[in-house]
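A single protein chain has been omitted from the complex, and every remaining protein chain is retained in its original position.
Just so it is clear, A, B and C label the chains in written order, and each chain counts residues from 1 on its own.
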Amino acid sequence: MSQTLTQERDAGSSLPLLDRQQARHDYGAVRAMTETLCRPLQPEDCLLQSITETSPPKWHLAHVSWFFETFLLQEYLPAYRPFNPRFRYLFNSYYEQLDGYHPRARRGLLSRPDLDTVYRYRAWVDEHMQALIDQAEAEHWPDIALRLAIGLNHEQQHQELILTDLKHNFWVNPLLPAYREELPRSEGRAAPLDWHEYPGGVQEIGCGGDGYAFDNERPRHRVYIAPWRLASRPVINAEYLAFMDAGGYRRPELWLSDGWATVQRLGWRAPLYWLQQDGDWWQYTLGGLRPLNPDETVCHVSYYEADAFARWAGKRLPGEQEWEVAAAQRPVAGNLREAGRLHPGIATAPGLQQLYGDVWEWTSSPYTAYPGYRAPAGALGEYNGKFMCNQQVLRGGSCVTPADHVRPSYRNFFYPHDRWQFMGLRLAEDAE
Amino acid sequence: MSQTLTQERDAGSSLPLLDRQQARHDYGAVRAMTETLCRPLQPEDCLLQSITETSPPKWHLAHVSWFFETFLLQEYLPAYRPFNPRFRYLFNSYYEQLDGYHPRARRGLLSRPDLDTVYRYRAWVDEHMQALIDQAEAEHWPDIALRLAIGLNHEQQHQELILTDLKHNFWVNPLLPAYREELPRSEGRAAPLDWHEYPGGVQEIGCGGDGYAFDNERPRHRVYIAPWRLASRPVINAEYLAFMDAGGYRRPELWLSDGWATVQRLGWRAPLYWLQQDGDWWQYTLGGLRPLNPDETVCHVSYYEADAFARWAGKRLPGEQEWEVAAAQRPVAGNLREAGRLHPGIATAPGLQQLYGDVWEWTSSPYTAYPGYRAPAGALGEYNGKFMCNQQVLRGGSCVTPADHVRPSYRNFFYPHDRWQFMGLRLAEDAE
Amino acid sequence: MSQTLTQERDAGSSLPLLDRQQARHDYGAVRAMTETLCRPLQPEDCLLQSITETSPPKWHLAHVSWFFETFLLQEYLPAYRPFNPRFRYLFNSYYEQLDGYHPRARRGLLSRPDLDTVYRYRAWVDEHMQALIDQAEAEHWPDIALRLAIGLNHEQQHQELILTDLKHNFWVNPLLPAYREELPRSEGRAAPLDWHEYPGGVQEIGCGGDGYAFDNERPRHRVYIAPWRLASRPVINAEYLAFMDAGGYRRPELWLSDGWATVQRLGWRAPLYWLQQDGDWWQYTLGGLRPLNPDETVCHVSYYEADAFARWAGKRLPGEQEWEVAAAQRPVAGNLREAGRLHPGIATAPGLQQLYGDVWEWTSSPYTAYPGYRAPAGALGEYNGKFMCNQQVLRGGSCVTPADHVRPSYRNFFYPHDRWQFMGLRLAEDAE
Partner (left out) sequence: MSQTLTQERDAGSSLPLLDRQQARHDYGAVRAMTETLCRPLQPEDCLLQSITETSPPKWHLAHVSWFFETFLLQEYLPAYRPFNPRFRYLFNSYYEQLDGYHPRARRGLLSRPDLDTVYRYRAWVDEHMQALIDQAEAEHWPDIALRLAIGLNHEQQHQELILTDLKHNFWVNPLLPAYREELPRSEGRAAPLDWHEYPGGVQEIGCGGDGYAFDNERPRHRVYIAPWRLASRPVINAEYLAFMDAGGYRRPELWLSDGWATVQRLGWRAPLYWLQQDGDWWQYTLGGLRPLNPDETVCHVSYYEADAFARWAGKRLPGEQEWEVAAAQRPVAGNLREAGRLHPGIATAPGLQQLYGDVWEWTSSPYTAYPGYRAPAGALGEYNGKFMCNQQVLRGGSCVTPADHVRPSYRNFFYPHDRWQFMGLRLAEDAE
């Protein structure tokens, strides 16, 4: 779920470097946004970890700072003294090449450092990062600029995780607290589903040019695709309810074998965050509990559920290459975090809708390396490559993804049983 | 780990009732002490639950208030309106007869109600309890006074748990924070061990007269005991180190079968809270990490370890009746919570030492009902009786037990594998 | 579940030694009976282990031979050569002092040695045991005779386990095969329950004289007992059905806390081996599936169920000392293995019935050492002493216990959740 900027500079790529002015600005903006997101929270909220996957906000706040400290300050700022040497262990997420890390499942047990101390840690890192940006020698600037870009994109990923994790952390509290009470709601009716057809042949996908891209989006390469059709919008709640009403969760013939075992083991009978009360369905959102809106895009379904729905519907999920070829022709815009809804909306308009934002769309593509992929050397090489097994690719960003963070070639990835991200699905079918 | 005042009133007992004046005073004192104990803590500390057994301070703060609300205010105060009706579920500990309770293992996930709200809950309950004490009709007073006594003893038990649980909750943090930095330390050398002999015969144990006693201490009854000898003091760290040096944790012949399986499964090789660094042993305390003091009473050992030590020493643990007969002749005094050490001390003087305070002493007695025991009717009957299986009795209180809470007949009980309480052992042997 | 003959010889006891003639006869008889019990089985049946607790018949056949080989042949027969040196590891049950043992849970995976080889192993041991009995030097005979008595009692215990374990091993097969089709069935109606009263005071229990007894039955010692009453017969199926009909398995107030957790976790709603089909209850027996006979003694209930039933009935379980004092006055006779039913019967007669045979009766007594108990030295000391924690005492033998194996002081012991033995309960109450 995290990704590295390809270190293409050595390969003579045209990746444009941040200049110091821009770096100063971007750094300040991204760092400030993280704190803004945490402002509605109590100190105790910032310690919550409901399951291993959902880290506490305080841990996120510290870890992203640790990233700058570890990969920039300690490497490039002479005589830099860490804020607290123990943090190297406490706030390392999973980099095996860096002397061990606190177990992921136990992040919610770190009442100390307390929240104030973590904010002082952030200020300490910010102060030294500004010094680094100002004072770094010119010969180091290209390396620094590259790592800075990684660090900022990394912090944006954790901004998204702060919200997705918090939603689950609150969900296990019977009081069902809201992150923010006043979130705007979607209105209108979902447009009828129609289909967009694409010709087959040899196509190119992946990021090849300049601009930010993580290493797993590279290199740009050729693929052969047969002609296909893509649904005009993702599946909506009303359609998913029809699947449920048709016994979707009780019919093994609709499910992958591992999916059916998961349904049985965990007792799934609806998407995550759905509650039935007196026959009516409700949905827990970052704005609290709401009646389920049948026109909204369905969200918080696993790959297994997405796949079963598609089989029930007589369709299939798109491959990531099918999605990317279609999306590359479209502007990156939609119900992303900046829209302020923090919940999937309603695709009211005709035409291809909601490719970006609303929900990450499960694809039928297992997450693997592109042909010619090379992980970067050193600990930063662990960012993406080591996760290329057992996970599925999702595309397009969601209602909690920063708008300037996503792009056509962006590959997100989660395990087939994961549901706590803002995940949905769009149908596809063969064209001939 | 909790106990009910026998409802002996019906049986015409002479249990002296609290009068309203005394009730007002005791209630205020106990309630204030609980908050005093939490004063050194951050809001985040108050949410910690490292293992299922160790509840967060905030949960303790709320649960003891729930106890007064449920068993007194809702029963006896006309038109009482609960502070928050959801708290009936959230802060019920284990009373099955009261419409369910939040799972014990998930108490650490309740960031809401936040700490301020819990303090407001306490104030609300206090205000109404004072009203109840002032206004209750005379005919209800005996019942109210009895339940009030239970509630205050109950809150004292949770005062002890706040400290024992917190110690473990902090322990899992690699920073090993101290609850209070400035705790006083013990000095001097432990007195040599000698033996005190007691004649056998039919004896009486249990609480029979007036004064507080939980239901599990009653009725007073006869037992036959063969002559025995009791060690003058509990086992100390130096003696326990000798057991370890003799391969104690590697010699199955010293262990109960279930104990040996536990040693293997959990990898035990020293008491809980012991750390070895560069060959030296350290001990984590509520005052932080300290070098292990060989003269201090050994603490945080399980029943299995206590039993194995005794077997290695060629002795045995005392039965609870042996302990009680010996202790009944002694004043209740020692290194209890009010001593302010919050850590076991050193038995420097000759003679029978440390029967009260320092460490709860494991006995060889499984926790069972006394002959003629009857659990009270209703939900309060769940306080003690339902735990009379699979646990062992411990006696005497510890360095975190309130001094006015313990007595000769007091029976504490934990599972044989438990180590997080302040638990130690005293040796015994047959006299003939 | 196993026990050691007290090695009282050193203490000058009057334990009568087996003479060689008697030894030869007893050895032959016990060994032959074990094989007789296995005769109805297929080789594949002899490999079954449905759960960790239920060892395969083949393993029992080999282990009891290993016992003679290890504790007699290798100690006292000069130049004895083991049948197969690997068997020392494979067929050791749990003796930690003997170089390790094959994990208990994996006994069902030993297809080799095959059954024929195990019978050859038995023959080899028998041949050398006869030689040992014939040729042992007189000075060694007392030790040998003592260990031989232990070995034969040990083999009898495993005869019982062969049947109890096999019942469970077959039970998990949907075909529900019978061990023997032609088992006789009980007839008649259960006598009404009445009560037998016993005066209190200081009593003696435990085995003090000559005759076989395991170490855990000694020494004979004094106990103080308050006056009590014992039910004339164990609880029967009809009574247990009434408990079930009264919601027994759904009412937490009837259960010990650990018991209720077990009921929830395992989904218990009836005794083990009960099946409901079209509203009727059936019971799986060693003779196959039969309609539940309401007059038969209830069997295959855990301690938790026995305790909950007693609480529902307004009674309690007897202490082991109460049981023993009552039983010591009665002849050891009843529906034991030799009766050939292999299933509990019906107590049709008035008066104190079924103390011996039918079902092992749960007592309220945790399994602990008697005052003055000393485990024997060496590996044989592991026979009993190390199990004295977390288990409850059962008394009286069952329908699969050899008649000459049980006695008033005999203490069996199992965990409170165990149900696969032939276990039932008899009620008791205080007399005053």
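As a convention for this text, contacts are C-beta pairs under 8 Å (C-beta built on N, C-alpha and C of every residue); 3 or more make two chains touch, one makes a residue touch a chain.
All values reported here derive from a predicted model rather than from experimental measurement.
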Visible chains that the absent chain touches, using the contact criterion stated earlier
A, C
Check each of A:Arg24, A:His221 or A:Arg330 against the chain that is not shown and name the one that touches it.
A:His221
Absent-chain contact - pick from A:Trp268, A:Phe387 or A:Trp420
A:Phe387
Residues of chain A (touch criterion as defined above) contacting the omitted chain
94, 96-97, 202, 221-224, 226, 252-253, 255-260, 303-304, 307, 364-366, 368-369, 371-372, 381-382, 386-390, 416, 430
Can you list where chain C touches the absent chain?
42-48, 50, 58, 86, 89-90, 102, 106, 108-115, 169-170, 172-175, 177
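By our rule, only the chains that are shown with their structure count from here on.
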In whole angstrom, what separates the CA-based centres of chain A and chain B?
47
Intercentroid distance (Cα basis), chain C paired with chain A, Å
60
Scan chain C for residues touching two or more other chains and write them down.
none
